[in-house]
Every structure is written in C-alpha cells, then in structure tokens.
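Comments concern the structure below.
Excluded from the complex is one protein chain; the other protein chains are retained at their positions.
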Amino acid sequence: MYAVGFFAFLHLPLLTLAVFSFNSSRFTVWERFSLDWYRAIFRDPQLIEATWNSTIVAIVATAISTVVGTLCAYGLWKRGSRLVTGTLYLSLVTPEIVTGISLLALFQWIFRWLHWHLGLYTVILAHVAFSIAYVVIVVSARLRTVSRSLEEAAMDLGANEWEAFFYVILPALGPGIVAAALLALTVSFDDFVITSMVAGVDSETLPMVIYAMARRGASPVINAISALVTVFFGIFVLISERIRES
Amino acid sequence: MKLRFWFILPTWVWLTGLFGAPFAIVLAYSFLTRGYYGGVVQPWTLENYQRLVDPLYLRILLRSFIMAFAATGLCLILAFPAAVFISRSAKHKHLYIQLVMLPFWTSFLVRTYAWLFLLRDTGLVNTVLQRVGIIHSPLPLLYNDGAVLLGLVYAYLPFMVLPIYATLERLDPSLPEAAADLGARPWATLLHVIVPLSRPGIVAGAVLVFIPCLGAYLTPDLLGGGRTVLVGNLVQAQFTTGRDWPFGSAVSMILMLLVTILVWAFLRRESEHLA
Partner (left out) sequence: MLYDRHELRRVDPRMKPVLELRSLVKDYTGQRALAGISLSIPRGSFFSLLGPSGSGKTTTLRMIAGFEEPTSGDVLINGEVVNCRKPYERNVSTVFQSYALFPHLSVRSNIEFGLKRHGIADSEARVVDAIKLVGLIGKEGRRPAQLSGGERQRVALARSLVLAPDVLLLDEPLAALDRNLRKQMRAELKTMQRRVGITFLLVTHDQEEALSMSDQLAVMNEGRIEQIGSPEEVYLHPRSKFVAGFLGAVNWIDGVGVRPEVTRLARESQNHGSKSFPAIVTDSVFLGDCFQVVVRLNSGEEAVAQVHRGSTVFQPGEAVHVCWNPADEITVS
C-alpha cells in the first residue's frame, strides 16, 4: 500500500530515465527501441575525455584519501582528538558551494605567486579534502569492532607499534578500508559543485558535461549517460555491500 | 605513542591546508572590497555584511530557510510511515533498507536530472496527462519553486528514513504492546508512544536534511532555472558571473555561521539527552 507508493516514488524516476534512453524519439512518446543515443555517447569526444578525467580524478583522490583517512582513523582510535574529529565533521557539514568557493579562493591566491593555473590536479586536491572525512568515518566504525588487546598482544609478542598496525590491525580492517575506498570513489566520481569551481578549462569531468547538457535542456543522450552511470554505481554498491558483509 | 602523531599528521596537513586556510581566506575576503576588474583589494570594510541587510538579500535568505524547512517537513511526513513499515516487516527488512539507500548511491546529478526529464513541457508527466485528456496544453511544472522543492525532497528522503528507522529498531517492542494492553488503539499508540520515542531519530534526520537543503545549489539551479534564487545560488553567482568575491565571501560566512549554529545546537541537545 503506502510502502509500494513510497518505493515507487523513489525508484520510478530513475527507471523511467533508463527506459526512455532506449527510445529512438527525443520526446516521451515511445517510438521504437533504439540504441542510437548510446552510440552517440561513444562518438562524442568531449564525453569520452570527461569520463576519462573523472576516472583518473576518482582513482587518484580515492587512493590518497583512503591512505590518509585510514591512518587518521587509526590515530584517533588510539587516542581521540576532539579537534581533529570536530574539524572533520565540520568539513562534512559545510555546504558544497562554500567548500567550492573557498578552495577556489585558496588556489587563486596561491596562483598569484606561483603563476599556475587550475587543472585536474586542483580537482584531485579538492576531492581528497572532502573524501578524508568519509574514509575516517567508515574506517573508525570498523575499528570500533577491533579489540584493543589485539594490538597489545602483537606488541607483547615482539611487534613494535608500526608492525602491530601493519600486521595485525590493517588486516583486521580490510573490508572496512575497501568499503571506505568505494564510498570515496562514488563520492568523487559524482561530485559536481566543488569540481565545477576548481576545475581548469581543459579539465572537465563527466558531471560537468552532464550539467552543461542538462542546462541546455533535456536530451536523450543524458538519459543514456544516466542509465550507464546508474548501472555503474549500482555495481559498485553491490560489491561494497558484499565486501562489508564478509 | 609518538607514532600516533605521524598517523594523524597527513590529515592535519590536508585539513589545515585545504579546509582551514581556504576558510581563513574567505573570511578575510569578506572584509575586503571588490576590485575594479573583479579581484579583491583593500580597503578593509564591513560593507559586504551591511549589504546583506538589504531586503533583497534577506528575502533570499528567508526563502532558503522556508525551502529547507518545507523540504524537511515533507521528508518527515513521507519518511516516517516508510520507516515504520520497514521496521515492522518481519522478513525483508534488510532488502527494504537497501532499496531505500539505492537511489542515494546513484549520481546526485542524475537524480536531479530525472525530474528535469519528467517535469518539462515534453516530459513524461505532461505527455501522460495530455494523452489521458486531463489537460490540453503542457503545464509549466518546471522552473519554479515547486519543482525545486520536489527535487530536494526526492534527493534527501533516504537521509530522513535511515535515522528514524535506526531509532525505531532500538525501540523496546514491549512498549507499544503495553500501550495496546492498556487500551490504546493503533493510531493512539502511534501518536502517543511511537512518535515521541522516535524523537532522536526525527531530530537527527531533520538535521541531516535541513542543512544540505539550506546550502543547496545544484537543485535550485537545474530545476529552478534561475528563477529560484537560494543562498547557494547567490554565493555561486558572486564567484562567477557577478565577480564580487568579497560579497560572495560574506554570504558564505553567514551561511557557515547558520550551519555551525544548527549543528552545535543539535550536538548540545544530543549530549544532554545522553547525559
């Protein structure tokens, strides 16, 4: 009853998008089944380059933020720091537009001295900045299930602090780190607001291209892209859940 | 242990460099003046903040608040029954929660675009209504406050469902049973027992929805088509077309201040409740 309507509300819009991505007509009147729009995607060099950029940014930013975030979560687990935790939460709560413009302001200010320009690297830096908080949260949650005596036992048996972390805690964290990385990947891949503020002229990402197209009006190509992106994300989520459950 | 210092150091560097420093710069900019070609120059001034008192901007602020408030309220009304349903279902609880979270995991941009696709003049809603004969020419469903509200609710609904669901799961099942035993009908039990006890979840959900809605930029931009100007759009405009960075910084600071106050109030409340 209500539940059906609720879930329908949540999922139908996306399903409709997907369905009509196979429609040969531009309008929401069903003509015939067609893969034209999908083909159009692969013929558009701008799209392909943007997707490539998004992928690179996501992978690099995720790699950095996962490492930094995991180390931070571990450090906080040994002894909490209200300052660090508070700042991390603050970074999560800050509206994206504010984060975006503040990073833009920072980069422009630095560029006054260095004569550099915005580019893919500024996007990566920005993505790491907001991803760290997510990684810390996920890894911290996992750390809470790890008994402290595990670390003590390792040291008791002859491992120093670093060895205890590397040989005992890290393996125990395994699935948590993977889940955190996947979260960071999806967040990074999907980001638009912050990216649009700090990206250079040649460094467009997929969300930026989608936005530009959407601004010009709806187009079935966007439907097709959306369907692909959704499936892609969906697979990621499934993998993440599987790993989390193990 | 010294090692702990090195572990947190990278995060510290990143937070200071890419969060603290930008914040400080924006704060400084908010007290400076707009340069002739759009940069930021001296003198130091309070003018940017004074400008905010202008009714034009106050109206934008107010509209943002109302929009966020409305979105939160709608989310609450829609999410609560769903959360109750999921927590009551014996078998597929986990599946339902996954279903709720699934849209969240897909691209935010795509989800917002979906409503663009559905509500436009040649969109699905209008086409269906015309085919059925209810209307003869397309309704302007898009590019107005209503569309933005719909987009916001759709985007943040899962954020409201989860905290309420979590609280309901922790509810002692014998409490509603005791209420029934004492003579309360299902509706009364819901109103007088379940709703009050799920307050922590409701408050958490409200905060999780209200704050992003307050600072929303993408949804009003895409679905409001420039006619719905919220605080987020105002800030973005100053840093791009408007070329008035100091003023944009001032607006950002105010927005941050509001958000920080809300979060602080929320955390205070939570720790009071826990104590």
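Letters A and B mark the chains as written, and numbering starts fresh at 1 in each.
Here is the rule we use: contacts are C-beta pairs under 8 Å (C-beta built on N, C-alpha and C of every residue); 3 or more make two chains touch, one makes a residue touch a chain.
This is a predicted model, so every value here is computed, not measured.
The chain not displayed here makes contact, within the full complex, with A. Touch with the chain omitted from the figure is made, among A:Leu15, A:Leu83 or A:Leu150, by A:Leu150.
Within the whole complex, the absent chain has one touching residue among A:Ala40, A:Leu92, A:Ala172 or A:Ile243, and that is A:Ala172. Residues touching the missing chain, restricted to chain A, are 147, 149-150, 152-160, 163, 167-168, 171-172, 174 (touch as defined at the top).
Just so we're on the same page, only the chains that are shown with their structure count from here on.
For the pair chain A and chain B, the distance between mean C-alpha positions equals 19 Å. Residues of chain A touching chain B in their complex: 2-3, 6-7, 9-11, 13-14, 16-17, 20, 26-29, 67-69, 71-72, 74-76, 78-79, 81, 84, 87-91, 93-106, 109, 125-126, 128-129, 132, 136, 161-162, 165, 186, 189-190, 192-193, 197, 207, 210-211, 214-215, 217-218, 222-223, 226, 229-230, 233-234, 236-237, 241. Across the complex, chain B meets chain A through its residues 1, 3-5, 7-8, 10-12, 14-15, 18-23, 25-26, 29, 78, 81-82, 85-86, 96, 98-100, 102-103, 105-111, 113-118, 120, 122-124, 127, 154, 157-158, 211-212, 214-218, 222, 232, 235-236, 239, 245, 248-249, 252, 255-256, 259-260, 263.
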